[in-house]
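The other protein chains are all here in position, but one chain of the complex has been omitted.
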Amino acid sequence: MSEASRIGDTLLEVKNISLSFGGVKALTDISFDIKEGEVRAIIGPNGAGKSSMLNVISGFYHPQEGEVWFRGEKRGALKPYQVARQGVARTFQNIALFKGMSTLDNLMTGRITQMKTNMFWQAIWKGPAEREEIEHRERVEHIIDFLGIQAIRKTPVGRLPYGMQKRVELGRALAAEAKLLLLDEPMAGMNMEEKEDMSRFILDVNDEFGTTITLIEHDIGVVMDLSDRVVVLDYGCKLADGTPDIVRNDQAVIDAYLGVSHD
Amino acid sequence: MSTDNTILSIKNIEVIYDHVILVLKGVSLDVPKGGIVALLGANGAGKTTTIKSISNILKTERGDVTKGSISFEGERIENLSPTELVKRGVVQVMEGRHCFEHLTVEENLLTGAYTRKDGRKAIADDLEKVYNYFPRLRERRKSQAGYTSGGEQQMVAVGRALMARPKLILLDEPSMGLAPQLVEEIFEIVKALNEKEGVTFLLAEQNASVALRYATYGYILENGRVVMDGEAASLADNEDVKEFYLGLSGGDKKSFRDVKHYRRRKRWLA
Amino acid sequence: DLTFPMLSYRTGPYGPNGTEFADGYADYFTLLNERDGGIGGVKAVTPECETAYNTQKGVECYESTKGQGALVYQPLSTGITYQLIPKVTADDIPMHTMGYGRTSAANGKVFSHVFNYPGTYWDAASVIMKHVSDMEKGDLKGKNIALVYHNSAYGKEPIRTLEELAKRDGFKLTLLPVDHPGQEQKSQWLQIRRERPDYVLMYGWGVMNQVAIKEAGNIRFPMDKFIGIWWSGSENDVLPSGDKANGYKAVTFHGVGTDYPIFDDIKKYVADTGKAAGDGSNIGTALYNRGMYAAVLAAEAAANAQKMFNTKEITSGQMRDGMESLKVDNARMEALGLKGFAPEINVTCENHGGPGLAAIQQWDAKTKTWSLITDFVASDRDIIDPLIAEDSAAYAKENKLTERECKS
Amino acid sequence: MSPVILNALEVILNGLMAGVMYALVALGFVLIYKASGIFNYAQGVMALFAALTLVGFQTGQIPFAHLINAIFGTKLHHWGDGMNTFLAIILTMLVMILFAWLLEKIVLKHMVNQAPIILFMTTIGLAYFMEGFGDLMWGADIKTMDVGLPSGGSFWLEDFTRGWAAEGTEYYGMYIDVLDVWAAGIAILLVIALTLFSQYTKTGRALRAVADDHQAALTVGISLRSIWIIVWSLAGFVALVAGIMWGSKSGVQFSLSLIALKALPVLILGGFTSIPGAIIGGLIIGVGEKLFEYSIGSMIGGATENWFAYVLALAFLMFRPQGLFGEKIIERV
Partner (left out) sequence: MFYREAGDFKTSYAKDQQSFPIKLDRYWVWGVLAIAFLVVPFFINDYWEKSVLLPFLVWSMAALGLNILTGYCGQVSLGTGGFMAVGAYACYKLMVAFPGLNIFIIVILAGLITAVVGIAFGLPSLRIKGFYLAVATLAAQFFLVWMFNKIPWFYNNSASGMITSPERLMFGVPITGASAPPWATYLFCLTLVTIFAFIARNLTRGRIGRSWMAIRDMDIAAEIIGVPPLQAKLSAFAVSSFYIGMSGAMLFGVYLGSAEPTEAFGIDKSFLVLFMVIVGGLGSILGSFLGAAFLVLVPVLMKNIMVGGFGWPADLAAHLELLFIGALIMFFLIVEPHGLAQLWRMTKEKLRLWPFPH
């Protein structure tokens, strides 16, 4: 697949977003867009407002100013679950798995937006509910295979080591089969090998399903290799926006974030 | 490598969670006084468990050290309370930023000095020092820690440990979630403390390249066993370490885009 | 053995009261065993089962003891009573709810196995009002009378009777419910203080009594115009208020204190031999006496049954018949060492409620004693009987029962 | 002034006083919650236990007399005439500290890092245990609490306010219970002292840290042991105060433990973590429920106070889910 055909029209656009908490300005007048099929990275120093930006996109924070456009339409003040139902899935910086459930159930929960049978049939189980369950189970098993987590299918996620939890969380986001996948530091706490694996997954998802990915990551190597375009935030302001090469050599970015130029 | 110089020595410990899950299967390691020892290993290898068994907070997770011994400065410490350990100078920085959410950043730092008895002045000085290490925290000192960003929380956790003026710091993934610049800074701080104040470090770290750069000695843990150990420099030269932990197969850095789908096999050639 | 199971409660919110009653009940049977060798030569046993005033535990206690040859049940809880009414009837075991329970059970034609002699809640209400009327020289017109009651089935019992009486005598009735447990009664007593009712009646139990009496003292309500039901007239209720409780009254259907010959026997055979239930410190309290009296009546009925059926080991069915034809006259009371302790009793097939006589007792805070200040007087039958008929008819209808024939 | 207004004033005044009494109990809850994140259901039973012990010492009861008698056939009950109130209070406090110490040693130690609901459950077990234990130790009979606090209506206020009503109306002056005034004074002192302690001392800060994260507190060297012993002793002290006040009001017996139910709405209204919140919550609940009962309750059958207190608290929570002064519940991802 060539670069040009992989990336399509604008999928999501944020315009002039400003967000503050009491005195703290987390985001100031941020605009950028995400194109269909691309891997878009957001980087910046700690406390720059990256996670807050993801929270705005997924509808958890409501910015004081600015608009979010999704698939060419302006999005009103939606509840987070409504945003999810529109096709936005995400992972969290501080792992937010459902600790009391098994890996499998966590992944199945990721599919919740697509499951329909009503309570009556659920109570009876035999029939539509079971059929639906199996149908979705098959898809989830596919993801389980894909991520190589067969062995921990039935383990309660609370018991898993940190890195494995990150992987399950990615799985849960993947299970939603969303248009837009928001990943908040998916590789924090992983060693090189695991980062490589994770990169592979991200690229494969992007390739195979054409899923658009927005990625926050502090490992510059990963960001530069994986992403098509990068937004740099600093203290809530946008510092730079462009291809990895442009960003990497931007002096402001080097000063604020990279410390030394990474190439 | 157990010499008089050893500040912490773990001999053959086994750890079982919930009475049934065997996680550490005979781990031994030694930390020399004034050294920086890195503990590397894949997810779930047991790094965190090792560190928790040293600081003795495993019990709170229904884990138990069933075999082996741990000694600090020549004394057995398996049965000391965490408080006693802190008083003796062993402080842990927990993985995954355990801040006191409802306390402000400054209050968080001050609780770090809880066991200290050397007076307000000394504590205030150290607070100042931590703020100098992490200027970002000075800005957020009055905010509730629960509302600070992930990286800020990580700084709070590290800063809090420094406030205890420890002899040995157990750092569990200090670099997780920190911006690259800050990762370097944290390790610079580690180095400075190590050199200037003689603090010893045992750090579990995923970022092997940085860790091995700053460490003097390293252990590699797989599946609850030590599979390899050695001087940091020699580890960094090992082919497997290069491939799996440093991402430098065949000597040069390759792109993340070029990773293969199939699994690679570890050889652990010493 | 003759088995008199005790469904008592010595724990929980009403534990202190339950303990005194239970001690009295047990001690009397101990006395009979020690002194007379039992009832008609057969030893009486009192297996005890703790209910904690909890209906469920009460049912469990009932089921666990009924197989042991239980002769009569006295659950000392209105809630448990209601639970057991259909069960005892089905199991052919009589139940004696002395001065509590379902008032309309006085109608023996409907409630064949339930007895509530010698008096009911409605008798109590009526006797109290008689006393009030005496104090007001017979004229209650325009008077304001407040009822402070435990907000439960028990506390609500007298309302109907009082409403009838209010209609007849022309007084105004103010209702003041107090929720379990009743530690906070500020609102009620402020209201009383504001409205200055002429009299306050109380149907309380447990801590509610103590707090009410204390609050009444605090607002300096004249204590002689504050009259409680017999369940609000124990030492426990007045002692915490100290001097302020002086003059408080309560209605009762039996005598107070230890001035009866029987107590010499209890001392001799029970207390001094270390066989007393509990630590023996309760002997002579109002509730102890009531428990003892309940035991007296049970023993008398058992003896009666033994005579009727000419057998020593009676069954529960025979016990029921014994209760239904129980007669305790003054001579018998004297023989029991209880002269003047309680009025004569004459139970019949129609009337399971007994004579309905009651007296007023008053508290003297100096000497810390109760004393009877009136004779045992009768209640207003013409008010109460129709109410009983009405309520028992409703019960019969709901449960598709037909009234028994009573041959007289 | 018309009597109606005066009466309403009186109701408000008494509501305030009742509120203070509730707050006394609520304070114990707040202390423990703040310091360990434990919702201590046993607070009411602790008050009962403290009161029982105090009266037991005062009157010279022999602990466990009943049990001993039952086993050995002895006839113990009292040893002499008891002791001076002050001494009895000191001894009771020592007992409460001993209790805190044992509790930590036997139970809480194993409960580090458990889910809040499990901790809550543990305290319910504790409540059962203490109830049985208290009964065994001191007997279940009703005891009279007398530590020399005055009680009864205040003549002064009555006389003072009698003239306030308009000429010709029937008005008896305003009523207030002197015991309540004492309780209010004591409660205010307690609140001030406890607030200063928790906000401005090192130990206070450690308490709050423990409530947030047991494990992290351990890693900075805070000894959960000593913290828990301190807090439970403090809570024991507050329970003793509440026990004295409520015991003087209604006698010492099982029902005393049920005052916990009156404290709960106060607690959520004020916020689990706020010491001043306990007192302000108490005042609001006290006035609210009394005014409601006075104005509307009596029209719909009375005895509304129990549920109204909860409904009132609920109404406040709808606007501030963490109570008026509680720490904001942190919701972040």
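As written, the chain order gives the labels A, B, C and D, with residue 1 at the start of each chain.
Heads up, the rule we're going with is that a residue touches a chain if its C-beta (ideal position, glycine included) is under 8 Å from a C-beta of that chain, and two chains touch if they have at least 3 such contacts.
Note that the coordinates shown come from a computational prediction; the quantities given were computed from them, not determined experimentally.
Asker: For the full complex, can you list every visible chain touched by the one that's not shown?
Answerer: A, B, C, D
Asker: Looking at the whole complex, which of D:Gly221, D:Pro265 or D:Gly282 touches the chain that is not displayed?
Answerer: D:Pro265
Asker: Specify the residue from the set D:Glu10, D:Asp135 or D:Asp177 that touches the hidden chain.
Answerer: Of the candidates D:Glu10, D:Asp135 or D:Asp177, D:Asp135 is in touch with the missing chain.
Asker: Touching the hidden chain in the complete assembly: which of C:Glu50, C:Asp265 or C:Asp380 does that?
Answerer: C:Glu50
Asker: In the complete assembly, which of D:Ile142, D:Val210, D:Val231 or D:Ala313 touches the absent chain?
Answerer: Checking the options D:Ile142, D:Val210, D:Val231 or D:Ala313, the one contacting the hidden chain is D:Ala313.
Asker: I need the residue numbers on chain A that touch the omitted chain, in ascending order.
Answerer: Per the touch rule, chain A residues meeting the hidden chain are 58-60, 79-81, 83-85, 89-90, 92, 96-101, 105, 108-110, 112-113, 115, 117, 119, 122-125, 129-130, 132-134, 137-138, 141, 172-173, 176.
Asker: Considering the whole complex rather than only what is displayed, give the residues of chain B touching the chain that is not shown.
Answerer: Interface residues of chain B facing the absent chain: 16, 18-22.
Asker: Could you please point out the chain D residues that touch the chain left off the display?
Answerer: Within chain D, the residues that touch the unshown chain are 39, 66-67, 70, 107, 110-111, 114-118, 120-122, 124-133, 135-136, 140, 261, 264-265, 267-268, 272, 300-301, 303-304, 306-307, 310-311, 313-314, 317-318, 321-323, 329, 331-333.
We adopt the following convention: only the chains that are shown with their structure count from here on.
Asker: I need the common contact partners of chain A and chain C, sorted by label.
Answerer: D
Asker: Which chain's mean C-alpha position is nearest the mean C-alpha position of the whole protein set?
Answerer: That would be chain D.
Asker: List the centre-to-centre spacing of chain B and chain C in whole Å, with centres computed as mean CA coordinates.
Answerer: So the centre of chain B lies 74 Å away from the centre of chain C.
Asker: Distance-wise, how many Å sit between the C-alpha centres of chain C and chain D, to the nearest whole number?
Answerer: The answer is 35 Å.
Asker: Between chain A and chain B, what's the gap in Å when you average each chain's C-alpha atoms?
Answerer: Taking the average C-alpha coordinate of chain A and of chain B, the gap between them is 28 Å.
Asker: Using the touch definition from the top, which residues of chain C touch two or more other chains?
Answerer: none
Asker: Note the residues in chain B that touch 2 or more other chains, in rising order.
Answerer: 147
Asker: Enumerate the contact residues on chain D facing chain C in the complex.
Answerer: It comes out as residues 7, 10-11, 14-15, 17-18, 21, 65-66, 69, 73, 75, 77, 131-132, 135, 140-142, 144-145, 151-153, 172, 175, 177, 246, 249-251, 253-256, 258-259, 262, 289-290, 293-294, 297-298, 301-303, 305-306.
Asker: Going by the contact rule set out above, which residues of chain A touch chain D in the complex?
Answerer: Touch list, chain A to chain D: 55, 60, 92-94, 96.
Asker: Which residues, counting only chain A, touch chain B once they are in their complex?
Answerer: Interface residues on the chain A side: 21, 24, 44-48, 51, 93-95, 159-164, 185, 188-197, 199-200, 203, 218-222, 225-226, 257-259, 262.
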